[in-house]
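Attaching a single structure in structure tokens format; questions to follow.
Just one protein chain is left out here, and the rest sit where they should.
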Amino acid sequence: MDVNTKKLKKNAFRVTKERGLAASRVRVPGGRMDAKYLKDIQDIANEFGNGTVHLTIRQGFEIPGIPYEKMPEVNKRLQPIIEGLGINQEDPDTGYSSSGTRNIMACVGNTICPYACYDTTEFARKMEKTIFPNDLHVKVAFTGCHNDCCKVRMHDFGIIGMSMPEFDPNRCISCGACVKRCSRKSVGALEMVNYRPVRNEEKCLGCGECVLACPNMAWTRSTKKLYKLTLLGRTGKKNPRLGVDWIKWVDEESILKIVANVYAFAKEYIDPTAPGGKEHIGYIVDRTGVPEFLKYILKDVELNPEAEVTSPLYWSGIKYGSTEP
Amino acid sequence: MGYKLNEREFNQLLGELSEKYLIYAPKVFVGKGRFSDTDCIRYDKVKNVEDMELSLKSQYSFKEVLNPVSETLFYFTEDSVKEADMPRNKGAIIFLRSCDLHAVERMDEMYLNNGPKDYYYKRLRDNIHFVLIGCSKAFDSCFCVDMGTNKSDNYDIGLNVREDGYELDVKWDEAKDILGKMAKENSLKEEDVTVDFVKETTTRVSIPKNLSYDVSKSKIWEEYAGRCINCGRCNFVCPTCTCFTMQDVYYDANGKVGERRRVWASCMVDGYTDVAGGGSYRKNNGERMRFKTLHKALDYRNRTGYNMCVGCGRCDDICPEYISFSNILNKLDTAMKEVSANG
Partner (left out) sequence: MAKEVTKNEYVPFLSEIKEVIKHTDIEYTFRMTYEGDVKPGQFFEVSIPKYGEAPISVSGIKDGLIDLTIRRVGKVTNEVFEHYEGDKLFLRGPYGNGFDVEEYKDKELVVVAGGTGVSPVRGVIQYFADHDNQRKDMTIITGFKSDKDILFKKDFEYWRQKMNVILTLDAGIETKDHKIGLVTQYIPDLKLADVEKAVAIVVGPPAMMRFSVKALLERGFKEENIWISQERKMCCGIGKCGHCRIGDKYVCLDGPVFNYTQGKNLVD
């Protein structure tokens, strides 16, 4: 059997431990799709695979047990899903065009969850359109609020939904529900002064709990959508760590540009001898230093006026096998 | 006198009226709902019919026009008091539905009849005109028919919103004059108009005739001790809830210059019954629910002869814990049977 494993990996198939059999990796950007595609996945698993489907950690389906020779047929059968989910594809009927940049994940977002500050899937789909197909190893995830159900801090770029609270003193009835809620469930950024809440802007996370708690709509959310962007979280065998807060109250346009800029940086500095030609973005930054990285990703980005940038940035985490102090 | 107006003509009428009156109507506040990317429908000053939301129920009632959420009563220094100016420099026109027009009667009763007249309410209540929005059918949570509030006659203008225009039944001379003038200038259609009113609702409510304070002993209230979160939303959206609390606010550290204001209060929220020295009544949310329910369905009736609740259903719509007030009212009969059986 002669199979180009490099090519099939890029085509979103996995070389499995069972000789002769691949697994098809169907990714769902933003984690939401029409239920009708489940039928397509079911059919592929039954007709080409071993009848099982694995729900992946990155919001995809992995269909194992596919003979390598069946890959072109499977790709054809994936076409309705790829089109339906708005995947950027180079040629029709050829399956997924890349797999290095990982599926863009999202929590359920505000189409379902009361806490979410935006439609995470919609933003994830915009990001898909912006950065795919791209085969460099980059992970992006979207979460609706600071609860971070999507674990975006374990990604290179984590987008956390925020709500800029706006207070109308004329609707406040001094019940103190917001102050109590903020201190019990969030950061305690509110205190009662002269019968009305005063917000500590530095402390405020933009979690939206005050808006949820307010019984009379004295607290509402700004109509402008703003987010928190976290940087360079990762897992792995060298130095797993959580991403750190980089820009607070940043807008959608800036985020899309920043993430798109990462590829020019990676192309410039990636280690050509890296195993499999792949190097995790965070480890590239470990070599270049953070300022060089920031210079690349902020190229042509004009941050919105509300944006607050944290500088300098420090990460912690576990360092395995390091000889450094 | 009835007219059928198109949108331009209706706006012309509103435009002329707005020279002397502020116009208040339900409005969609986009993105200003409790959850992100949701809207809130509440009252605001409007200029034309495009600003209004006339097909959906407002989440908050008209009452804030007559009884502001927070109202400064006067400013004080150490030895002087200066009355706050009237918040509005014109008369006002309020667009509302039949249940709410009945709620105006309840507000008037509380502020103008229960004890001495309330000065601040009176000055906002004077020179108010009502446009009754006809209801061709009830919303899910409405129970106006059972509360007897589905029909109103004491409006200045009655309004049916139709696909092809606006039907007006006009009882108010100022509006009649404007429309008369418009009729001469344009081909304004004069026709008989009867304001729509709801004849049946899907939510039905029956309050037992023999309802008495004995119902306080019923076990039905215990359920709400656990379910209710005493947030007060039901009170704030209610067009007949009128409670307030006084607040003194000092502008300087030594407390000699400041203002006194009154702010909406809720019998469900902590602090409502606090007396000096730390005591309070009705600590349990079940007791608070009983207190509120009996006010709407018994206490007020004992004083006036008619029920306070107008059946608008806003409290049902807003409750984050899905507590249905109409369902509580419907439990009162069983509750009365329970307490009489227990002697």
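Worth a mention:
Per-chain residue numbering starts at 1, and chain names A and B are given in the order in which the chains are listed.
The criterion applied here is as follows: a residue touches a chain if its C-beta (ideal position, glycine included) is under 8 Å from a C-beta of that chain, and two chains touch if they have at least 3 such contacts.
In this text the structure is predicted, and so the values were computed from the model without any measurement.
Shown chains touched by the missing chain in the whole complex: B. When the missing chain is restored to the complex, the residue among B:D79, B:E163 or B:E185 that touches it is B:D79. Of the options B:A265, B:M289 or B:C319, the residue whose C-beta touches the omitted chain is B:A265.
Only one of B:K117, B:R162, B:R204 or B:K337 touches the chain withheld from this view, namely B:K117. Of the options B:I157, B:L188, B:I207 or B:L298, the residue whose C-beta touches the omitted chain is B:L298. Seen across the whole complex, the unshown chain contacts subunit B at 73-74, 76, 78-79, 81, 83, 110-111, 114-123, 213, 216, 242-248, 250, 255-256, 260, 262, 265, 267, 272-279, 281-282, 287, 291, 294-295, 298-300, 302-303.
Criterion: only the chains that are shown with their structure count from here on.
Subunit A and subunit B, compared by their mean Cα positions, are separated by 45 Å.
By the touch criterion stated above, subunit A contacts subunit B in their complex at residues 110, 114, 116-119, 161, 163, 169-175, 177, 194-195, 208, 211-217, 220-221, 223. Residues of subunit B that touch subunit A in their complex: 29-32, 34-37, 40, 42, 60, 68-70, 231-233, 236, 245, 247, 249-250, 263-266, 269-271.
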